[in-house]
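Only one protein chain is missing from this complex, and each of the others stays in its spot.
For subunit A:
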Amino acid sequence: MTISQLSHIAMEMGLILLSNGAETYRVEESMHRICIALGAREAEIFCVPTTIIISITMDDIETLTLTRRIHTRVTDLTKVDELNHLSRQICYEAISYDDLLSEIKRINNAPAYPYLLQVLAFAFIAQMYTLFFGGNFLDSCIGFIIGIGTKLLMDVMIRLETNIFFINMVGGFIAATVAVIASGLGLTTHMNTIIIGSIMTLVPGLVITNAIRDIIAGDYLAGLTKGIEALLIAAAIAAGVAVPLSLLRPFWGG
């Protein structure tokens, strides 16, 4: 395998891993292992949540350095799982360049769950958490409606490449507005429960987990970046919820 082919494979896998929600240390470790297994003499990888830099030495003179920038990040843990599996497979057996490339392409283009199911799942989360925090069945149905609305609006905003804090702020805004209106119409007396249950859908669980795991693994730069991202998302949700609660105060009589 030539050095450009090797760097292409490693970079593609690293990119898909990093942009789909793998921890930074996992990305660095799998890229390093792939490079060594495919015949590089030395491989240095530097990886932060938005950038990958890789530098490979194959023979004595030839050195190649590549940089890639990551702009959009989504959460797709199936891809992380399968690529993790593939990187282990590369270490154990020899696979040709074309096979590897087609395998990576297959993993990257694998279909997600149908969109309707995703929306329903998102709404179901809001419903379950409303019950979890002590609401009754009617409250949970209001939570379900909020969940559908939040998911649809968030997807439109993601397609327009809005920044993540504004998206979460709008999510909190919708949750609080619908809950306040429902409470104003006399449908429910558990307004707080509905709002808490609905904003649990926006909680950045994966970001928190990755921040903690990165810091344990010694990647302080990536860990701190993600920790601050999680804190800012939480602040954005709170700010979004605060707006209707303050403005629509006559409705809920607080």
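In this section, contacts are C-beta pairs under 8 Å (C-beta built on N, C-alpha and C of every residue); 3 or more make two chains touch, one makes a residue touch a chain; residues count from 1.
Following the convention adopted for this analysis, contacts and distances are computed from a predicted model.
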Per UniProt, the name of the complex member that is left out, chosen from "Cytochrome c domain-containing protein", "Threonine/Serine exporter ThrE domain-containing protein", "ABC transport system ATP-binding protein" or "Cell shape-determining protein MreC": "Threonine/Serine exporter ThrE domain-containing protein"
By the document's definition of touch, the residue of A:Thr2, A:Asn163 or A:Ser246 touching the omitted chain is A:Ser246
Given A:Met31, A:Ile52, A:Val80 or A:Ile104, the correct residue touching the omitted chain is A:Val80
Give the residue, chosen from A:Thr65, A:Gln118, A:Asn136 or A:Asn163, that touches the chain omitted from the document. A:Gln118
Contact with the hidden chain, among A:Val48, A:Leu64, A:Leu153 or A:Ile208, goes to A:Ile208
Logged for subunit A, residues touching the omitted partner chain are 21-23, 26, 75-78, 80-81, 84-85, 88, 112-113, 117-118, 121-122, 124-125, 128-129, 131-133, 192, 195-196, 199-200, 203, 205-206, 208-210, 212-213, 216, 234, 237-238, 241-242, 245-246, 254
